[in-house]
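Every protein chain but one is kept in place in this view of the complex.
Letters A, B and C mark the chains as written, and numbering starts fresh at 1 in each.
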Amino acid sequence: MDYVNGPGRNHLFVPGPVNIPDQVIRAMNRNNEDYRSPAVPALTKTLLEDVKKIFKTTSGTPFLIPTTGTGAWESALTNTLSPGDRIVSFLIGQFSLLWIDQQQRLNFNVDVVESEWGQGANLDVLASKIAEDRAHTIKAICIVHNETATGVTNNLATVRKILDHYQHPALFLVDGVSSICALDFRMDEWGIDVALTGSQKALSLPTGMGIVCAGPKALEATKTAKSVRVFFDWNDYLKFYKLGTYWPYTPSIQLLYGLRAGLDLIFEEGLDNVIARHGRLGKATRLAVEAWGLKNCTQKEEWYSDTVTAVVVPSYIDSSEIVRRAWKRYNLSLGLGLNKVAGKVFRIGHLGNLNELQLLGCLAGVEMVLKDVGYPVKLGSGVAAASAYLQNSTPLIPSRI
Amino acid sequence: MDYVNGPGRNHLFVPGPVNIPDQVIRAMNRNNEDYRSPAVPALTKTLLEDVKKIFKTTSGTPFLIPTTGTGAWESALTNTLSPGDRIVSFLIGQFSLLWIDQQQRLNFNVDVVESEWGQGANLDVLASKIAEDRAHTIKAICIVHNETATGVTNNLATVRKILDHYQHPALFLVDGVSSICALDFRMDEWGIDVALTGSQKALSLPTGMGIVCAGPKALEATKTAKSVRVFFDWNDYLKFYKLGTYWPYTPSIQLLYGLRAGLDLIFEEGLDNVIARHGRLGKATRLAVEAWGLKNCTQKEEWYSDTVTAVVVPSYIDSSEIVRRAWKRYNLSLGLGLNKVAGKVFRIGHLGNLNELQLLGCLAGVEMVLKDVGYPVKLGSGVAAASAYLQNSTPLIPSRI
Amino acid sequence: MDYVNGPGRNHLFVPGPVNIPDQVIRAMNRNNEDYRSPAVPALTKTLLEDVKKIFKTTSGTPFLIPTTGTGAWESALTNTLSPGDRIVSFLIGQFSLLWIDQQQRLNFNVDVVESEWGQGANLDVLASKIAEDRAHTIKAICIVHNETATGVTNNLATVRKILDHYQHPALFLVDGVSSICALDFRMDEWGIDVALTGSQKALSLPTGMGIVCAGPKALEATKTAKSVRVFFDWNDYLKFYKLGTYWPYTPSIQLLYGLRAGLDLIFEEGLDNVIARHGRLGKATRLAVEAWGLKNCTQKEEWYSDTVTAVVVPSYIDSSEIVRRAWKRYNLSLGLGLNKVAGKVFRIGHLGNLNELQLLGCLAGVEMVLKDVGYPVKLGSGVAAASAYLQNSTPLIPSRI
Partner (left out) sequence: MDYVNGPGRNHLFVPGPVNIPDQVIRAMNRNNEDYRSPAVPALTKTLLEDVKKIFKTTSGTPFLIPTTGTGAWESALTNTLSPGDRIVSFLIGQFSLLWIDQQQRLNFNVDVVESEWGQGANLDVLASKIAEDRAHTIKAICIVHNETATGVTNNLATVRKILDHYQHPALFLVDGVSSICALDFRMDEWGIDVALTGSQKALSLPTGMGIVCAGPKALEATKTAKSVRVFFDWNDYLKFYKLGTYWPYTPSIQLLYGLRAGLDLIFEEGLDNVIARHGRLGKATRLAVEAWGLKNCTQKEEWYSDTVTAVVVPSYIDSSEIVRRAWKRYNLSLGLGLNKVAGKVFRIGHLGNLNELQLLGCLAGVEMVLKDVGYPVKLGSGVAAASAYLQNSTPLIPSRI
């Protein structure tokens, strides 16, 4: 019945779902509860207040929806837009592709701005489109902060600058699935109207909670948005927020307690320290990739992602074989290359509750797998490069000073 | 941080979410996993095969959707119907009301057949409508098997008989949220086209998995159904079923293992024994209610529910006070009266992983609360009536014979 | 692999090991840790400080020994006495018998004061012996505070009075295994020199920690005590206490965190409230027994135990059959009659993390079992008697007011 046996621990380095901290596993180790008792609303209230901090928003309204990132996307779109609305959307990898597919199936008029996989969103094209759109036919900009398939981080501040420059009222909708709680993310400062993430990403919980945060302009937009929605309708939530019972339908009690424990850990470490840690682990990974003589799928430094690195393998190697072998021989879970980059890249997720030695263990494993599949890597080279950097940059654990 | 402290155990008798067996809690006590490894599909395969057994179907196709019952409803409707389609739907309590509300918001043409709360679906009206509908304008019948708000179980076999009698092709969609795995339910025999439940009900898991099972006619209907759907689209699942990777988006690893453990427990006890146990606990509860001199909200025996009993309180008592006091004084969680019966009934959920002595403890608690709020109950009377029945009818625990 | 399956929860009413609160189960759900890191001593320090409160001592020194109650006994004796030392020990049931057996095998000169099983320690005899012992040949008084086999609580204050009256220097050693944290216990006020309990009793943890508290006179006695001891030697602990590392050998990390959580729960409820709750549950149980027309094994009210009730069955019934049937049919775990009272009594443990409705469920179960085995009990009678009392005496749960 247990499909993951193997001596020792699974080394989970897919870019989601990620490692759950023991404290969260403990907090979730519990029976169900009546969600209509006074206890669950009291707990929920603290969550709604505190979850705003990870979005860096004070004006936003969060929704903790029993769904996945895909559902969170749908929630963001259907609550703010009407069928036929023109939206500008950036296709830069598999997850932006899937979101665009959803946008199209939801009958929006999607103006796709495509980049080569490995590049970031082409914001010059955005600037032109916004500049030209004096009639304000563009109702929303949809952008993935961090494209999980290629390890590319887009510059959200620039998006805001473009919109502001032209005083364009388009809604600014951001998929922060593999960024929020890991990368620098500032909902209020960057004027993001809807931001969203999933519990199983940098928050380091199990899958099952789509966390969506809507700014005032987005809430205003719900009043005119004609997209059909029931399960994902924010108004049902808002009605129960007013009642103080919070839940239009049954939440997962376990995820609520898990979120509480997860937020507590993040605040204890300090959100900025969490982000700095991701910066450290991301850079260490890239240094290893460089030392191995391999290429980062991300084409320019400005797009480097601190949560996932897609590593390009030589053409004579099938990257899927690397992932398969890592799992079969070293109990190491790496991410596959998806779609256009299938077989060409493998991915190292370095987000969530993770520390330096876990990453170094992973890198050592990748080296052995590379050798296994015939790539002439110098064993230890990536670890050496990464640890040279980490040995200089890792701070003492605050609670142990 | 823990909002349910109190000496001893919480007595959870709301009609969902229900008590999780320790074996399931244990099975879920785990880290995340890569859902693209060979392990998760292997596990999923067993789940999809075995979950059909609880629907008593061999021809159905199950979907394990990361959502709640509300989402499962939406999935059933949008995958099989088009906006404007005429559906007959029965309003007999709060949950059928909510489903009808959803049907209307999804732009179906809902032909509502209303009964007094406490009565079952009016199937005579259904018969007339079906008889009259020679043009087959009715595309679907939507019915709640067991109305959780009033404790009313509808007769699904009769619905099938009516449709068959008139050879009417309408789809037969059933909300089995508080029935499947607890009441006699026969998807194939009764010709149900879509049936659904939620993980937190009789399956006794945490909330977060909507389990929907679609028969061949329903799958055929997806090809012409024009309702907009993405997150809930069965086709995305079917595509991944064919690939053998099963998941269009990230499932909850924990719920998959939990479902495996939950199904194993159900099969070990025997599904028919599980249903018989619910019959026993339901009858015992009703005997207690009778002994207390109180009325069952359910007006006729044919509708008695073996998963939840709504107890009508005298008009001089506010049933909410009973629920509040039970929780505050005895750590007993009862269900509130909802909407039309708010303040008038309280509900005892007796579904899921539960045994005789747990129920008797609950009944003893209800007696004390009744006395607390001024109802002149004879303490011990309900327990006596229930245990007189249970002492005669409870079998030995099979694994201990 | 799981030997206790059965629908619903096991009703654990043996007088130990008892139900573990969910909070403690959660706290123990963890990996091992290095016990030589700064974290474990820091945790241990809080435990040693706080555990004294449950003994009501400020002058005592606690030892958290990786052992059971039997080991705690041995620790109490061998650290304070020398072979051949005369001790007065009271035989009133199976557990005092076992302790006396240990005392004899450890080569003490045991002056056994025997009572009929069901009676308390004969303190008149103690008074005579003390009065006569002007030479102070009696080195220690060994007494079980609560005899778990018969449900008899001895009066410790009287023992102290007798010793004080004669200014007798004998050590006062108390087995508090089924009393501490449940019954009124005052180590300092009653001048107890060594008191001990086990983690799996009223503290509601798993088995594995013997908790021994030694007063100043007992510590002084270690200097001259010639009993051979190594594993149980307090001096090894004291040496490590001084070093601030606390552990002469590896402790169970899980039990340390469990104890922390358990103590926190007890202090949150309030130790005196915990004791009052035991008083309430004990009395309710006795009222049920009376209502059933059965006799308490304890012969006088002054000895009634609030942690365990031994119920005498009619001679035509084998009490073991009651225990067997309760387990096989109702998933109810009761205590067997032991030794002299085997087949004659069954025991209801009502100690530890337990509340009113749990007890009432148990009592309802006992009634059904009594009927099963042919005793003409009126079903509901015991529950009625118990709940009449509880409905009047149960306070609101403090955290929910």
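Just so it is clear, a contact is a pair of C-beta atoms (placed from the backbone, for glycine too) under 8 Å apart; a residue touches a chain by one contact, two chains touch by 3 or more.
Predicted, not measured: the structure shown is a model, and the values here were computed from it.
J.: Considering the complete complex, identify which of C:P7, C:G71 or C:G151 is in touch with the unshown chain.
T.: Spelled out, the listed residue whose C-beta touches the missing chain is C:G71.
J.: May I ask which residue of A:L48, A:V125, A:L238 or A:M368 touches the chain that does not appear here?
T.: A:M368
J.: Thinking of the whole complex, not just what is shown, which of C:A127, C:L238 or C:L336 touches the missing chain?
T.: C:L336
J.: Can you list, in ascending order, the subunit B residues touching the missing chain?
T.: 22, 25-27, 29-31, 38, 400
J.: Residue by residue, what part of subunit C touches the chain that was omitted?
T.: Missing-chain contacts on subunit C: residues 1, 3-4, 10, 12, 14, 16-20, 25, 28-40, 42-43, 66-71, 73-74, 83, 101-102, 105-107, 198, 200, 206-208, 227-233, 248-255, 260-261, 264, 327, 333, 335-336.
J.: Write the list of subunit A residues that the hidden chain touches.
T.: Those residues of subunit A that touch the unshown chain are 2, 5-9, 11, 19, 21-23, 29, 265, 268-269, 274, 277, 327-332, 353-358, 360-362, 364-365, 367-368, 371-372, 378-381, 383-385, 387-388, 390-391, 394-397, 399-401.
Following the convention adopted for this analysis, only the chains that are shown with their structure count from here on.
J.: When subunit A meets its copy subunit B, do both sides use mostly the same residue numbers (more than half shared) or mostly different ones?
T.: Same, since most residue numbers here occur in both copies.
J.: Could you list which residues of subunit C touch at least two other chains?
T.: 22, 29, 400
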